[in-house]
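Note that this complex is displayed minus one protein chain, with the remaining chains in position.
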Amino acid sequence: MSELDVAGLQRRLAEFAASREWQAYHTPKNLAAALSVEAAELLEIFQWLTPQEADRVMEDPDTAHRVADEVADVLAYLLQFCGAVGVDPLVALAAKIDRNERRFPVGRPPGRAARVSEEGDRHSSE
Amino acid sequence: MSELDVAGLQRRLAEFAASREWQAYHTPKNLAAALSVEAAELLEIFQWLTPQEADRVMEDPDTAHRVADEVADVLAYLLQFCGAVGVDPLVALAAKIDRNERRFPVGRPPGRAARVSEEGDRHSSE
Amino acid sequence: MSELDVAGLQRRLAEFAASREWQAYHTPKNLAAALSVEAAELLEIFQWLTPQEADRVMEDPDTAHRVADEVADVLAYLLQFCGAVGVDPLVALAAKIDRNERRFPVGRPPGRAARVSEEGDRHSSE
Partner (left out) sequence: MSELDVAGLQRRLAEFAASREWQAYHTPKNLAAALSVEAAELLEIFQWLTPQEADRVMEDPDTAHRVADEVADVLAYLLQFCGAVGVDPLVALAAKIDRNERRFPVGRPPGRAARVSEEGDRHSSE
């Protein structure tokens, strides 16, 4: 399918919102809030599961559908947010991976790396 | 650049994590939590802004960089989560847009549509 | 200390914000966003920990301080949100426990209870 790439999906989302006159709601602040809410809905699926149960979450068809559905919501709001602020998410991620490859020496766990990183930068995720 | 698509970025993220032995941390549950944390960090940029200030957030170069950086973090954890559970995020979003085009009649604001939708479905975002 | 109750802390928070002219920022929507951001910062402490590591999180003094600090932030924004919308959080919680004691039969895990509950109510947490 020709639309199955990020730019094509962004176009479909923009047309969907425009034809329903939802753009007025799709401000950067509202979309950032909605993105955060959808990410929490994805987390909700896992909140009471043991790590072992969480690893098997896709074995149940209903839960698997719910996971895919929340992934779609997160991506939808992320792409719409990026459209609203003019950020290309693929370029942003490629640039971040480039930076991280320079910053994080091989062989450290994320927590340790994050603590080291925080000395020069408040973003623990970098 | 040949890697500037979702599949290529997913490969780079997987190699980055593997070469640092971070895969043990990258369980579905942990990645869902990390995705939610990064989405909140993006929201944090906007939390005290008026809608008008939020619309101009990219005019300040430091804030613009911070926004792009948080977008990259959200996308990174979303792609790594999708890798861990075996969901194709582009397929999931395309399927969701298809469903939403059938479900949401043109001309309703999101809140109203969400309320109607909740009668048959708990996902207010659909 | 005479102020070590919810009403006293709410007064101190209101005076703190008023004397710095922060009330204009403390709208219900902004406070709900800030509450969500702080809750995510608390979660961030735990995101890469195994359940076993998470259970020992207070043994490290720095992490213990960080946990208490994020708890304070969450409670601060919750109390300020409640002040802004006129909800008494203790009354709201007591009423909810009353309802839940009627709704949740003894002996079910939260996930199961949530699923049953969702048949009549979209709030999986009730």
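Each chain gets a letter, A, B and C, in the order it is written, and its residues are counted from 1.
By definition in this document, a residue touches a chain if its C-beta (ideal position, glycine included) is under 8 Å from a C-beta of that chain, and two chains touch if they have at least 3 such contacts.
Source: prediction; values computed, not measured.
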Practice task
Determine which of the presented chains are touched by the chain that is not presented, and list them.
Solution key: A, B, C
Problem - Chain not shown, touching residues in subunit C - result: 1, 3-6, 9, 12-13, 16, 19-22, 25, 27-29, 32-43, 45-46, 49, 51, 54-55, 57-58, 67-69, 71-76, 78-79, 81-82, 85-87, 89-97, 100-101, 104, 106-110, 113, 123, 125-126
Exercise for the section: Tell me where the left-out chain touches subunit A, residue by residue. Expected result: 25, 30, 33-34, 36-37, 39-41, 43-44, 46-48, 118, 122, 124
Completion exercise
Note that subunit B touches the absent chain at residues 33, 36, 40, 44, 48-51, 109-111, 124
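The criterion applied here is as follows: only the chains that are shown with their structure count from here on.
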Exercise for the section: State the chain with the largest centre-to-centre distance from subunit B, centres being mean CA positions. Expected result: C
Handout entry: Distance from the mean Cα position of subunit C to that of subunit A, given in whole angstrom
Key = 24
Completion exercise
Chain-centre distance (mean CA atoms) for subunit A and subunit B, in whole Å, is 2
Completion exercise
Two or more other chains are touched by the subunit B residues 25, 33-34, 36-37, 39-41, 43, 46
